[in-house]
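The complex appears here without one of its protein chains, the remainder shown in place.
When the chains are written out, they are named A and B in that same order, and each has its own residue count from 1.
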Amino acid sequence: MATAVTAQEQRAAELNVISRKQRSLWGDAFYRLIRNRAALVGLVVIGFAALVALFAPLIAPYDPLEQHGKDGLMEPIWTKFFGSQFTNPAYFLGSDTLGRDILSRLMYSSRVSLIIGFVPVSIVVAIGLTVGMLAGYVGGAVDDFLMRVTDVVYAFPDLLFVIIIVATLRGTALGEAYDGLLVIFVGIAVVNWVGVARLVRGQVLSVKNREFVEAARAIGAGPGRIMRKHVFPNILAPVIVTVAFAIPGAMLTEAVLSFLGIGIRPPTPTWGVMINEGFIVFSTTPWPVLLPSLCISIVLLAFTFVGDGLRDALDPRSKM
Amino acid sequence: MAQQLLEVTDLHTQFFTRDGVVRAVDGVSFEVAAGETLGIVGESGCGKSVTALSLMRLIPVPPGKIVKGSIMFDGADVLKMDDDEVRGIRGNHIAMIFQDPMTSLNPVLTISRQISEALELHLKMDKSEARKRTIELLDLVGIPSAKKRVDDYPHQFSGGMRQRVMIAMALSCNPKLILADEPTTALDVTIQAQILDLLKNLAREFRTAFILITHDLGVVAGMTQRIHVMYGGKIVEKADTLELFANPKMPYTWGLLRSIPRLDERRKAKLVPIEGLPPDLIAPPPGCRFEPRCQYRHDICKEKEPELVHIPNSKPDHEARCWGTQEGGWLVDTDWHKEVGDERVIEEIKQEVAQLPPEPKPGDGQPPPSAI
Partner (left out) sequence: MLKYVIRRLLLIIPTMFFVALITFTLAHMAPGSPFDRNANRPMTQETIDRINRYYGVDKPIPEQFVIYMGNLLKGDLGLSFTKQRPVVDVIGQGIGTTFQLGVGALVFSLAFSIPLGIVSALKQNTIVDYLSMLVATIGTTIPGFVIAIFLIYIFGVGLHLLPFVGWGSWQHMVMPMFVLGLGAGGFLTRITRASMLEAIRQDYVRTARSKGLHERAVIVGHALKNALIPVATIIGPATAGLITGSFIIESLFNVPGMGRLYVISILARDYPIIMGTTLLYAFLIMMANLTVDILYGVLDPRIKVR
């Protein structure tokens, strides 16, 4: 009898000829993301920017608001090798019209830009998820409300709506808060939560009728528990991808607003503000425009690569 | 022997993937005569579909490649033809019916267009001729009100109807050979029977050769003259249909036959599946590919791969790839079809019967207890 048992076990072991290591769904997605080189580079860049933002007060050579009138419009020090007369070793990347060090301003700009990237998007996701899940799962009045609101909001070009909100609220007390940061948060949040809510609603609707939800209901799980433990994890993937793209979207919106003159109030530096200021002196020296343009472009590209990578990693159908 | 319609010799089709080279078809040889229906049977992943696609050179060239072998169709080697010649054969002399009619038909084109395409291309018909012929074909395959429905789109048909459309498409240019890859797998059982009947009648009427590919032994039983069993990229048994069912000579085939639930089995009888998983086609084992799952194996099975050869105690063209049943093997002249599992079942049956109430004598007017 004993030998039969071990023979059986041995057999079972042999039969599992093809067995791969077990990996959880999220672990699998993570590895796929890391394997994507563009996404990896993107993550590194974002990490770097975050570090700069975090430690800006410590590593920036100057106070970004400090003006040195007589040193206006210095050019980056390497231009000396190309014959520029206007360099000053004290300002590594040069200075702007009012003599403020560009390098320091760039560093501090990363703070504002990243905050604008993450904070309103978090609000958007929180509201959008809640409303979307309720609309999708419970339906009824919440769903109708969401649909009407969506129709109206979608009728506006989104930038237009943000512009209106920001421009008109600027004069108010809300607009003054944090140099206009709060108003921009509000603008971005109000316009974008609808999109997330719609997406979530659609996902919930398709998950709601799947058999495992029915099974959960059959064993007596209440709507709250079902939404939390069954629906929510299964709708996360597209939401994550949307978030990944919403962050650079918010940063871009701020840059555009600042460029048009209705964004963050000066003298606070953001890349958009710096581009706006630099554009004015464009014909004299391109650097005050080019440098922040480069910064924002790189960061936006990084987020896009990460977003693409996330989308591919989380898509069960893509072969990786 | 008269020249066969199709002669496949030592076909090797491989896929070059990031994880390695998948040897999907690893040395397959067979023939099909004109008008004959051959069944190719095997589980998912055994290489039967890839074989069929290889015959028409429909393997996507990266990552796949037909690396070796010859496919003689009507005397010419398909693998040596240039692209134009191959296209001349596809849809014209060899046609294929695919598994899932839902996805295999183009959703944005009318079925009239999809069937006429081949007619216009190969038979050089003009639009009105092609349309007339299309309606005839739809009638032939049993689509009601063909004239009215010819301009409909695929989504307007049911699954069974769609498969009939695919059959009409395959028949359109009167091919000499039709490859049917799991033609009924995606359909309801009752529709399956209808479709199989249709295919059988068409084969007889037009004397078209068929290769019927399926994992379902029930499908090939009533349809084919000969059956080839595939496993792990190779053919492991070849026999006439009746001979295969009555006298299987390869443990895999026997396992397939036994794993079919039978209506006349005792309710308590257990289903006997074949344990284990198919072999890894990237790194196939040196010995017999079925060895890990085989109840009858010996050491040699792990070391050396058996050849496909004629088997003693069977019909003349019955071949199998098994050390045990070959000339000199340990299963020759034994009752290997009956073994441990069977004895257990027989014992259980004996015990159950002993516990039953005594059967009423005939003439009592009572129906005997049913055996189900």
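Keep this in mind: a residue touches a chain if its C-beta (ideal position, glycine included) is under 8 Å from a C-beta of that chain, and two chains touch if they have at least 3 such contacts.
Just so we're clear, the structure is a prediction, and the values are computed from it rather than from any experiment.
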{"item": "Which residue of A:Ile59, A:Ala90 or A:Leu160 touches the chain not shown here", "value": "A:Leu160"}
{"item": "Residue, one of B:Thr103, B:Asn174 or B:Asn201, that touches the chain absent here", "value": "B:Thr103"}
{"item": "Residues in subunit A touching the chain absent from view", "value": "151-152, 154-160, 163-165, 167-172, 248, 252, 255-256, 259-262, 275, 279, 282-283, 286, 289-290, 293, 296-297, 300-301, 304"}
{"item": "Residues in subunit B touching the chain absent from view", "value": "56, 58, 87-92, 95-96, 98, 100, 103-109, 117-118, 121-122, 153, 155, 166, 169"}
